[in-house]
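One structure is given below, encoded as structure tokens.
Removed from the display is one protein chain of the complex; every other protein chain stays in position.
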Amino acid sequence: MNPAELLGPDLSLAFWPIVIGAIVNSACAMLGCYLVLRRMSLLGDAISHAVLPGIVVAFFFAGRNAFGWLFVGAMVMGLLTTFLVEALRQWGNVPEDSAMGVVFTALFSIGVILLSNWARDVHLDVSCVMYGDMDVATSIMTRGFGFEYPRVFPRMAAALVAVVVFLFLFRKELKVAAFDPALSTSMGFSAGLLHYLLMGMTAVVSVSAFEAIGSVLAVAMLIVPPATAQLLTDRLRTMLILSALVGSLASLLGYMLARHFAVNSAGMMATVAGLIYAAAVLFAPRYGWLARTQRSLALSLRIAGEDVLARLYRNEEASRRQASGSAKTGDAPAAAESIPVMTSPWIHRLARSRLLHGGEVRPAADGGLALTDRGRQTAESLVRSHRLWEAYLVQNFQLPLDHLHEPAERIEHFIGPELQQQLAESLPKTVVDPHGRKIPGSIPTDDRETEPAP
Amino acid sequence: MSTPVSSTTQNETSGTSRSAPPILDIHDVTVAYHERPVLWDVDITLTEPRLVGIIGPNGAGKSTLIKAVLGLVPLAGGSVSIFGGTAHSQRRRIGYVPQRESVDWDFPVSVLDVVLMGTYGRLGWFRRPRADDVAWARECLASVGMADYADRQIGQLSGGQQQRTFLARALAQRADIYFMDEPMAGVDAATERVVFSLLQSLRKEGKTVLVVHHDLRTVPQYFEHLLMLNMRLTAAGPTDSTFTADNLRKTYGGRLDVLEAAADALRRRQKSD
Amino acid sequence: MSPSSSPRRPGLPVALVLIPATLIAASAWLLPSIAAYTSALVSYNTIVVLLGTTLLGANAGLIGTFTVLRGRALLGDVLAHASLPGLPLAVLILGRRSFGAMLGGAFIAGLAGVFLLTLVRRWTRTKDDAAMGIIRSVLFGLGVVLISFVQTRDVDGGKAGFDSYILGKTAGMLAEHVRLIAIVSLASLSTIVLLYKEFQLTSFDSGFARVQGWPALVLDNLQMGLVAVTTVVALPAVGAVLVTALLILPGVTMRFWTERLRTLLLGSAVLGAAIGAIGSSASATFSLLPAGPVIVLVGVAFFVFSLLLAPRRGLIARQIAQQKFRRDRRRRRLLATLYELDEADGGENDWHGVDRIASRHAWSPTELFQVVTEVELEDLIRRRDIDGAGQLCRLTTAGTEHAATIVRGFRLRDALLDQYPDQAVLVAAWEPRDFDENLPPEQLASLEARLRADGRLPAVPPRAMPPADGLEENRR
Partner (left out) sequence: MSPAQLRTNRSVQWLLISVLTAIPSGCSGNTDGKTDGRSHENAAPTVVTPFAGKHPIKAVCTTGMVADMVRQIGGEHLAVDQIMGEGIDPHLFKATPDVIARIHHADVVFFSGLHLEGRLNELFVDRIDGKPTVPLTSSIPEARLIGDGGGGHDPHVWFDVALWSETAEAVRKFLVAFDPPHAADYEARAKAYRAELASLDTYCREQIAATPPTARALVTAHDAFHYFGRAYGIEVKAIQGVSTETEAGVREINQLNEFIVQRKIKAVFIETSVNPGGIEALVEGCKQRGHEVRIGGELYSDSMGKAGTPEGTYPGMVRHNVDTIVKALR
């Protein structure tokens, strides 16, 4: 029984490529996190070239179909590459990327020379012997334990399990070694050994991935998902999980698109991974470009709206004072200038419509706007913050009067209820702001979420 | 919360007419890295050549301020003008001493090559430094006591010597205003003395020098004007009136170790005058 | 290593480099006549390959130096893979397979790679090597997709084997390839000669460069553009692996030999040319030696040789320097201990047990034997075997003087550190006679006065200044 059949005739063919793709992609993606963090992202690329001599030698000693030996030959070369790169880096203090370049070009050249000498008449096409193709590899089926599955499935599953176990077992040490090798050595275990283990694991997994999904996709999976995850999070643990998810998503989407456009699925998965990375660059919640612009837009909208409310409140206050005959001119009309984020006319129109919609203002008789009760409450708390801050400035910084308004105007948007509380406590007896205007006493139950003071 | 403070005391401005543009005018500068505000509404105006110390706790944005003024870091808000123009338009008159860690000291260049880089700004495209540029570079090297290290690869220098090389490079720029990012961090006493005497001579030649400094003990002795920074300008003005315990507390918050250092600096100053 | 910067007549170095280069490049056009002239000695193909690989080696060595220094050594390999989608695209657009169109496609894809790389570097927090990795693998994946797409379309002139089609084999190099490489070499050489100081500054300290008003990003892109041009032009001639190798090997190898950027650039160009020439002639003389890989291995041979044997930066040189430093320290320790033992016994030289000294400093027997024989050869001590196990040794008069200066140096340093603790960094590496040269006179006098007061100042006759210790050169 082939589990794929459960999906019905046309989807059954899609089951195994996606599953195996997801498995191998996540194994490579998780290992790739450490490579990217240690600035050795191109190691996968180096290994994909360096395995040639291993294959040629294994081919001539073990013959064509002793496939296991070709795999061992390739893996030996992978391990040799990581060892040589590390040796050059430590003893020859050659920078990492140059060391990788020297090592893999040298090994590849040795491979070509051997191939050109021994294999002139032999039909050994390395690109198809070693670098499997996703579509083909996942459809070579075998039967075991009562149901059919692709021959590469057990090996790839084992590779994934090994990676997960390895990363889990050494998560502390790997984390420290990745970020601060000196510290890890001082803590009693040698970063060197761990580094070799990690590189060895990378060599083994990438070589087995070459055979299953081809070097094109394997190398991509060692770099692109980790880089994408790095954009989305700062914590290593989430980075590993996200990286595996991106790898699996690339497998799913990539295969579907490849089926639709009848193109090579390994190549499409790599391309899709690239698109996911681009999407992360644009839409990442914190560092994404879109998120940043969206957030500053929202900020300026809120500030513009609050300025309108404050002005309306002051106008009401002024008219009330005129009625009671004690007009005071000190409080200059609030300048429309708000925090230098995005200040433009359409912001104000937008802000005004939001206020109308939010029920904080209502159209007044003379075509302007007037505060609703809720609006008045917000405005009152705003003006209270403003005046408390001005009082605080005077008390602590002995600033001349004309220096008070502008900074307070800016700060008022960011003073939440608790800060207002603290300000009030630090100015116990003041009820009137430096300009002699009454500080609105009541502390409204403000629904504005607390704004972090700058 | 900006407190625009003009470094000139009230009577001075009335004396000179305000025709010449201020040497340095930082207006409402705000810098934010990934939504974390690093500098908030900083206002600084320098109209007279001054030896200015920029102090404040770690992460206060001291070197960010310099980088923002020089245009190396994007401003989230506000504006900067040097001698009335932008940093780029006045680039010939600006000297810069970056932090030592910002450079790969294994790079294959000699000490003289590094100092010569200071003259590149005036040379313009394609033209190579000429004999008189080399002579000027050697002169700058001599003024920092590094004359006989000219041909040594920079990787073989000690921390202090590397710092002096950067200093000589800034001198080679023949600038009118210098921005120095912790020139005296982690250097030996001899180098610190050389740097200080250099600052003095620059000041005598009527140049303005802004120095990010971390060692509070030497602040009163080194600088005549202070900018105290902690994400916002907590205090600014002549050292005598600004370097007060109250301002320090406001700038450094309650951290004891820093206050101790400041306290003994104050005691030493009271003893000397 | 290089002579101190000679008075700089701007014209000379430019002429020195440009004229021979133009001659070599011009020879690409004179190929037919050169071949005719030398066809008796060497076949035409050998000359083509020889000239092509020499020019490519020089050019790749030259611009490769900057990519190695900037930590982008694998840029060549990245751009070679990134140019793959250009091939099927060109064939799709053109409708048939034409070599020129594919080269154009590869070039545009390569430049697109450089552009994307700059975009990623500027707008994201992804580091350089990961950014290059992404560009390489995503564009290569796209290339494979397009190839498998073209396979199903009916395009005449064959559709498969794209990736092998653009990756030329060095032995099959054509005069046309050599001319292309010559043009690119001349262009990149003159760019680097003209913009030498700009590239030097932006590579070393891009912050400072931007403050001086230089468009650091533009210069950076220009550098990467040169690599893209060289890679794409060389791909059909020699293939991706040889280009990558020639971009890295000369720069990395020369770095072992020089500390100057100018010598490094010139050396890399010359070494690159030499690697190309030697490799291709080897492939021409010995049988079954593919040209490309042989050139790479010749380059690697140079690299390994320099890695081991280069003076100062080479592995062996550094080991020797370390050994020498340790030996000198032991030598000084021995003399100082003997002097202090004499001082304790009231000042005249008498015999002291060698093993006691060794145990005091925890030296192994071999270390002890080595330092004692060395010092004895310098006629600074006398040795006498006593019938039981063990030996005695005694300072000679010359030995005493020499030891006095060493001990004086130690004690001055200790005194200095007591008074000025923060001087430690500078003083730690000073030799005994540095104190006399570098310390301000009044400071030296006060230290000596303090030592004389508690009777620990060794009497040092003025003329007996010890020979400069060998470690002058790399004193940190």
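Residue numbering begins at 1 within each chain, and the chains themselves are lettered A, B and C in the order written.
Everything that follows uses one rule, which is that a residue touches a chain if its C-beta (ideal position, glycine included) is under 8 Å from a C-beta of that chain, and two chains touch if they have at least 3 such contacts.
Since we're looking at a predicted model, the values are computed, not measured.
Judged over the whole assembly, touch between the missing chain and the shown ones holds for A, C.
The chain that is not drawn here is touched, among residues A:Y34, A:F71, A:F104 or A:Y277, by A:F71. Only one of C:T126, C:Q212, C:S280 or C:T400 touches the absent chain when the whole complex is considered: C:S280.
Listed for chain C, the residues touching the missing chain in the whole complex are 32, 35-36, 39, 43-46, 48-49, 144, 147-148, 151-152, 154-161, 163-165, 167-175, 280, 283-294.
The chain not shown here touches chain A at positions 13-14, 17, 52, 59-60, 63-69, 71-72, 75, 111-112, 115-116, 118-129, 132-137, 139-143, 148, 151, 154-155, 158-159, 162, 165-166, 169-170, 172-173, 187-189, 197, 200-201, 204, 208, 211, 255, 258-259, 262-265, 267.
The rule we apply is simple: only the chains that are shown with their structure count from here on.
Separating the centre of chain A from that of chain B, both taken as means of CA atoms, is a distance of 36 Å. The set of chain C residues touching two or more other chains is empty. Looking at chain A, one finds that residues 287 touch two or more other chains. Residues 4-5, 7-8, 10, 13, 69, 194-198, 200-201, 203-205, 207-208, 210-214, 255, 258-261, 264, 420, 422-423, 425-426, 474, 476 of chain C are the ones that touch chain B when the two sit in their complex.
Interface residues of chain B, counted against chain C in their complex, comprise 67, 70-72, 87-88, 91, 94, 96, 98, 102-104, 107-110, 112-114, 117, 120-121, 123, 125-131, 133-134, 150-151, 153, 155-160, 169, 173, 188-190.
Across the interface of their complex, chain C is touched by residues 36, 39-42, 44-45, 49, 88, 91-92, 94-98, 100-102, 105-106, 108-110, 112-113, 116-117, 120, 216-217, 219-220, 222-224, 226-227, 230-231, 258, 261-264, 266-271, 273-274, 277, 281, 287, 289 of chain A.
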